Structures are given as structure tokens and as C-alpha cells.
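Apart from one protein chain that is not included, each protein chain of the complex appears where it belongs.
For subunit A:
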Amino acid sequence: HSCPMVLRIAELTSFGAGASASTHQPNSKFTQQELPACKPILTPKWVISVFLLVGVIFVPIGVASLLASNKVVEIVDRYDDACVPSNVTNKLAYIQNSTISKTCRRTLKVPKDMKQPIFVYYQLNNFYQNHRRYVKSRNDQQLRDASKANETTLCDPEKTRDGMAIVPCGLIAWSTFNDTYTFQHNTNNLSIDKTDISWKSDRDHKFGSDVFPKNFQKGPLIGGKTLNESIPLSEQEDLIVWMRTAALPTFRKLYGRIYVDLKENDTITVTLDNNYNTYSFDGKKSLVLSTSTWLGGKNDFLGLAYLTVGGLCFFLAFAFTLLYLIKPRKLGDNNYLSWNRNSAGH
């Protein structure tokens, strides 16, 4: 019958008979929804204090970041157009013709004193390293482990050459940047330190020290840099840098460091091999020389953002104080209750 059912349900819900009601303690703060709680109310006092607090914290950080960023000296030189002789009309044919020497000379002027180390970057524009099919065209196991050299899944379309697995396989490795730079300062050659330009974790763990390039760039179409087959991948730092794919189509990659202080108005001569084909997709190439601070390279953005937010907070704190004075509202005013507003005949 249905009646005993009620009792059973009642017992299940931990009430039970009178005796168990006292022992079971169903009236916990949880079930009675009376857990102690803090009840924050955004009173004007709170709002103004929060704004002031944020302002006080953010403005100094902003100033510090901006100062740091201003200390950085940066030289950017776009050379993709300039390094193609002006009489060449078909740039694509020019860059693809491997018989022509593509050496190019650029002169850079140092705008301000540059303290060592000076970082040498190359910057590409309009290069979609984050394209889905590009990003996945690599095989990390193959890069790491010599025994998995034949592991080329996902490496389309650069998997094998004449039936032999390509190491490193995939589009990313194939398209490694291969322009080279040499610098001269007052007729002295500036040596470029190309060690430790990649993240240590990549060198130690993602690229094996016993994995050597094989069958690489042997196809009819050469994408970029060819690798020395006697150097293990973990020491091919240009490759390692390249293979940490960039997030945006405009990106910089570290090329090397120069451990020389440069003076204002010094001139630097750059001799570069303009090998890398960005002409087929209207990409731009630039050479960047930059100093660095605790924050990194030239980055006004962070400092400006901090300063703007801090300033805005001060302004809003002020605005809210004004609002508080101009349009005061008594806290918990009965008249603001909707049912009182209606009956008051508004």
C-alpha cells in the first residue's frame, strides 16, 4: 500500500522516527542553509577604496615598466625589398634561383648607446606559423628519440624522401629560416654568439642529443635551412628556435647575441644572405637589434596599460566621490524598494 511508502521516504531523508530525529542531526547548518558567510556589499566606500587601491598599486608598476621599456634601444631594419636588386622584376624567380648570389649589405646607425648584450632577432610578417596544418606538421617523438627516426606521422607533406624517413620531418623543420647575418663595426667583425638562443627545456628534452638529421632538404623543393648532418638536433639551435612556433603571423625569433657595447651614432654594416623566400606570400623580413632589461625587450604596452588602468582608477575614485556627493543615496533607503516607489505614486 502507498502509506508505508511515505514513512520509508521520510526515513531515507534522515528524519525517521522521533528517536532517530535527535540522533541523526538533520538540522546541520548545511541543510538549513545557514553556513556562516561574509556578505559583501558594494557600498561607495568600498568602491572608492578599491579604485584607490588599484590605482596606488598600478601606477608605480606602470612607471617602472615604462622606464624599463624606454631604456631599451631597438633598431629595426626591413630588408626584404631592399635586398632584391632594383632591376629584378620577378622577385620570386630571383629568390628561387639558387645560382645567383644573394648577398646583401645593409648599414645601420645606432640611435643611442647600446649596452651589451645586444640581441639579434629576425622578424617575419605575414608568416602564419600558427596555421593548423603547419603547427601539427612535426613529430616530437622523432625529434627526441633516435630509435623513433621512422616515426613520421602527422609530418605531411614532408614525411619521407625516396622511401626514407626524413629527420626532422614535417613542414616546420623544412621551412626553417635560413637568412644569415654577419656584422661589422668600425671594420671589426662582430662575433655573434649563437649558443643558448633556445629555451633550455627544448634543448634538453625535446630535441635528442643522439638524433641526427637525415634525408633533410633533399627534395626538389628546398624550404629553408639545410642542417649539418653531423650535429645532433639538440645543438641545432636555429632549428629549435624556429620550431617553437609563434602565436601570431608577425613574430620575432632570436638569432644570436653580440657582446659589444655600441655608442650613439656608430654605424654597423650587416652582410646578409637573403635566402629565405617570403616573396611568394608577401611576407616581410626585418633584422632587429635590441638591448634588454629585466622586463625584456622594448615593450611599452605593458607599462602603458598599467599606467592607464592606474590613472583610470584614480579618476573613477574621484568620479565616484563626486557622484556620492552630487547624487547621494541613503544606504538601505525604504523609498528605493520597488513596491514603495509604486505606491508613492511616482
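Structure notes:
Quick note on the criterion: a residue touches a chain if its C-beta (ideal position, glycine included) is under 8 Å from a C-beta of that chain, and two chains touch if they have at least 3 such contacts; residues count from 1.
We take it that contacts and distances are computed from a predicted model.
Taking the options "WD repeat domain 75", "Phospholipid-transporting ATPase", "Aspartate aminotransferase" or "Exosome complex component RRP40" in turn, only "Phospholipid-transporting ATPase" matches the UniProt protein name of the chain that is not displayed. Checked against the full complex, the one of A:219, A:232, A:297 or A:311 touching the unshown chain is A:297. One chain is missing from the display, and on subunit A it is touched by residues 1-3, 5-6, 9-10, 13-15, 17-18, 21-22, 26-27, 29-44, 47, 50, 54, 58, 61, 65, 117, 119, 121, 128-136, 138-141, 144, 153-154, 196-199, 201-202, 205-206, 241, 244-254, 257, 290, 292-299, 301-302, 305-306, 309, 312, 316, 320, 323, 327, 329, 331-334, 336-339.
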